[in-house]
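What you see is the complex with one protein chain gone and the rest in place.
And then chain A:
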Amino acid sequence: MQLERNAFSGHDLRKIYVTGETEVHALRGVDFDIKKGESLVLLGPSGSGKSTLLNIVGGLDRPTSGTLHYDEIELTALDDRDLTRFRRANIGFIFQFYNLIPSLTAEENVRLVTDIASNPMDPGEALALVGLADRKHHYPAQLSGGEQQRVAVARAIAKQPSVLLCDEPTGALDSRTGVRVLETLEQANRELGTTLLIITHNAGIAAMADRVFHFLDGRIARIETNTHRISPSEISW
């Protein structure tokens, strides 16, 4: 599914982390366009800059130089307030380690987002979408890893974001659970037109994306376009 309008366009993005005396060049000049509704996988060895890019795209971090646009907005020019507003309105995050609030039930973790979103789903509905309708009053400690990650997914999609950013969402899950999570993400992309970015180590997962960015040493070494997207259920690892 290819749309004409760009969701993101990045130009010569660079990121240098300075810790003490050492400088780490996490991104060494990255250019890209991401179309609205596109499904994308970022693949590459550990330390190649994938998370750094994802965080910059999601407004969690700023590049050292370069420009990044979302729609007409120049994200690299926003201050913290507006960047937060941008995240709140458009972005859903999913991390490898769920990042749920342990003192809140599954439903309340979702409400954390629906409380501040402008056009959210009902938290119960979001949990039903990930198959956890009957577990909404459970605390994270009472849920399995896969269930926790599905709560994280429900939390991310509940505000009906235009972009879903997933950093190794299946990294800590077994294959069967991982597939369920990917299915939900794929469903959001297909049915709601959500732009989807997934970081993974798993080359198999790349087959479910429209395009694959291959990262190497802080650069996008190669962009691969899949002519045929396979469904997550056909993937296994």
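FYI, contacts are C-beta pairs under 8 Å (C-beta built on N, C-alpha and C of every residue); 3 or more make two chains touch, one makes a residue touch a chain; residues count from 1.
The rule is simple: contacts and distances are computed from a predicted model.
Missing from the rendering is one chain, named in UniProt as "ABC transporter permease" (options: "ABC transporter permease", "Acyl-CoA dehydrogenase", "Stage III sporulation protein AA" or "SRPBCC family protein"). The chain that is not drawn here is touched, among residues A:Arg111, A:Arg180 or A:His214, by A:Arg111.
The set of chain A residues touching the chain not shown comprises 55, 58, 60-61, 80-81, 84-85, 87-89, 91, 93, 95, 97, 99, 101-105, 108-109, 111-113, 115-117, 137, 139-142, 155.
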